[in-house]
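A protein chain is absent from this complex, but the other protein chains hold their places.
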Amino acid sequence: MTVARPDPETIPARTPGRLRRLAARMGWLETVALVSLGVITLLALIAPWITPFDPYLRVAPAHLPPGWPHLFGTDDLGRDLFSRVLLGVTYTWLPGLCIILVALVVGTALGLAAGTMGGTADLVIMRLVELFLVLPSTLIALAVVAALGPGLVNTMIAITIFWWPWYTRIVRDEVCRLRVRPHVEAARIGGSRGTALVLRHIAPGVVPALLVTATLDVANVIMTLSLMSFLGLGQPAPAPELGAMTARGIDSLTVFWWLPILPAVAIMVMCLMANLAGDGLRRAVRGA
Amino acid sequence: MTEPVVSVRDLVADLGREAEATRVLGGVSFAVGAGEIVALVGESGSGKSTIGKALQGLLPQDAVRHLSGSVRIDGTEVIGADPRTLRDVRRRLVRAVPQNPMGALNPTMTIGRQLAESGAARDDAETWLARTGLPDPRRILAAYPHRLSGGQRQRVMIAMAMVARPRLLIADEPTTALDVTVQAQILDLVASLRSEGTGVLFVTHDLGIAAGLANRILVCHRGQIVEDGPAAQVIRAPRAAYSRALLRARFDLSTDRSRPLPTAGTAEIAPWPPVAKGKSWALELYRVVKHFPAGPRGRWGRRQPVRVLDGIDLRIAAGECVALVGESGSGKSTLLRIAAGLETADAGDVSRSGSVPPQVVFQDAVGALTPWLPIGAQIGEGLPRDTRDTCIAEALREVGLDPALAAALPSELSGGQCQRACVARALIRKPSVLLCDEPISAMDVSLAAQVLNLLNDIRRRAGLGMLFVTHDLAAARLIADRIAVLDKGRLVEEGPSEEVVTSPRAAYTEQLLAAVPRLSREGLA
Partner (left out) sequence: MTGYLLRRALGFVLVLWMVTVIVFALQAIIPADPARAITGPAAPAETVERVRGQLGLNDPIPQQYVRFLGNLARGDLGTSVRTRQPVADDLRRYLPATLELVGAAMILGTALALVLALAQMLLARSGAVRMTMLAAGSVPIFLSAMLLIYLFWFSLDWLPGAGRIGIRRFEGPTGSMVIDGILLGRPDVVGSALAHLVLPALALALPLAVAVGRSLASALHDVLRQPYAETARGKGLPEYRVVLRHGLRNAASPPLSMLGLQLGLMFGNLLIVERTFAWPGLGLYMVQSLASSDLPAVLGVALTFGAVYILFNMAVEIVQTLADPRMKL
């Protein structure tokens, strides 16, 4: 052949350890927070078996201040506050994750449908989403629980109903952004069609934005859950819900400060870890 | 040469975030005199834009790892100066015209206020707007940027820089984002600034533009000035090997089109073998019409349709290459998308031979590859499993890539490698038509020459029909047998390449031809 071609270009060295690079871009504090999300999940799963005392029984005199062996002191019924907070993490964290997961599955499926099918399906789904998004969600969730009756399951249902539209919108916006990108058009011209096109060339591009939002949302959901619980809309007593524990202790704030403060601090730690991890992921994804 | 307004001595800069710093400038020295236009020529990554930023003291602070040397502007030292001095230098002494004027004006501020912020009295602002050739300066002062076209915005940017009567004007590729005909006008405007006594540092990748505009040419390569001399001399007898290579890779309307373009490492070049043109049409477009909803909004938010293609007839034979030339907004990309089946025509007919739909080579090669899939998987998508790997390897070799690259991700490849991979993906499906959408317009000269050679070679060997969409008549003439010129949705001219270039019939084609920069305009003749 007469054409002058440069020699075949060599393979660039592949930088090893994508996870390590991600960690480097996130910052060490955020990486620790991301790992701690896993630790908290594990803790929440095994909490019922590792509480040092029975969280439902009187084990000591009432109103003991924090110390040994009752790390967080005891409550007004002489129950071990540390055991109750530990179990409270289970009661808050796992429902929070459940809500996010269900909302993610529903939201992503509808978002993908709206973004890729377009036309009437898009119009109907997105109108519904917009409607949900302009409604004051916390307020209506409160009203829904008030009408259905208090309880953890009702609270979870009410929150989930108002959570999925966010993910639908994110997924749909991302899909619409990606769909007109040259690589998707190139794949279409190359003969890729339908579900294969969506799953191979579009859906993976949605993951970063979704992952960041979902991680940050763990904090938001936990806040909302504990708010409901604080207002007495969660599981009835004696279930050790962190919000409810705070609400019961709040009137004795100036006398037995540990009763309302420590459960609230537990909520804060969970939210902080989720926020830190989410923010780190966001910065790593944006490359800022 | 007159007393220099700017003198740069041993400028060294290391840029990069955290540990990964790279030497972007390795000891740069030059000077610009008052009223002199100095062109700084180099390919992307040569450090030419960094020089411009360093002169303004605008290198991103968190990315500067090391900065030394001396930049004196009208007696003021810029390197190592405190922020207050730097601001004063930017306000009084050095102004810049950006590459892309579209984003360079604040969208929520009137032109008038932005000019006033630049230190212009109202009369002064009006005078300068008129001087840059803008009609009705008074109206423009009160307007928001979105009302202006790209060319108008660039004029505003030049006026905004010149109202401050700076000693030095840095123009960083001020025309690359504009249409070819507008480019020529802006270049004339820059040339006319000579009379103001302002020194101009004109940063460009195009030796042709530099030759036509500048008194002196600096050639920048890997952070070094490898050549510094009067424009005519640099063009006629370049001393540095790199300048010679740059000149050789350059093509314009008088380049020999009977053989491949010379690229690095090739000595003797045989002419193209004759191509056997097929009798059948590979692609036929018949009276294609397309509307877009782009006009003003009606009462209920509906946009009025605008006709972007107005009855286009175009035929491409097997083994033939037709170039479709036009400026942005002419409808050339829409026509390609209709031919590719990405859009449907509102009226008219598209027919093609063979069962494989036309394949497309896009302008943005990196963007045309899915970022998270390996190259090989994308090239071989949809092929039968048993022969896939051998087919992929063959296709990669065909376009001059190492078959081992099949496992690499697009981000691990260079832009040129990505474009080759895209060509491989198009070829592996054995289409009868290849559609190329400005495949070289974002590339440096040497890379563009390589890709042009590759495409030309492939269509000749495979007997493909090719539609080559471009805004560049020089590239069109090189690769295509016929050229069709598109203006505002209509074909204004169509004919054999050489004929269209040497004796154009349409006035619009003449305009386009006049705008193509030539080395022969000054110096070489």
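As written, the chain order gives the labels A and B, with residue 1 at the start of each chain.
Here, a contact is a pair of C-beta atoms (placed from the backbone, for glycine too) under 8 Å apart; a residue touches a chain by one contact, two chains touch by 3 or more.
These figures come from a predicted structure and were not determined experimentally.
Only one residue in the set B:117, B:136 or B:188 touches the chain that does not appear here, and it is B:117.
Screening B:41, B:105 or B:513 for touch with the missing chain picks out B:105.
Touch with the chain that is not drawn comes from one residue among A:22, A:43, A:94 or A:268, which is A:268.
Of the options A:223, A:239 or A:284, the residue whose C-beta touches the omitted chain is A:223.
Listed for subunit A, the residues touching the missing chain in the whole complex are 29, 131, 134-140, 142-144, 146-149, 219, 223-224, 226-227, 230-233, 243, 246-247, 250, 253-254, 257, 260-261, 264-265, 267-268, 271-272, 274-276, 279, 288. Although one chain is hidden here, its contacts on subunit B can still be listed: residues 56, 58, 87-92, 95-96, 98, 100, 103-109, 117-119, 144, 146, 157, 160, 164, 296-297, 299-301.
Here, only the chains that are shown with their structure count from here on.
Rounded to whole angstrom, the centroid-to-centroid distance between subunit A and subunit B, based on C-alpha atoms, equals 46 Å. If you check the complex, the residues on subunit A that touch subunit B are 1-6, 8-12, 14, 181-192, 200-201, 204-205.
The touching residues of subunit B, counted against subunit A in their complex, run 260, 262-266, 269-270, 272-273, 340-342, 357-360, 362, 364, 367-373, 378, 381-382, 397, 400-402, 404-405, 408, 412-414, 417, 422, 425, 429, 450, 453-454, 457, 461.
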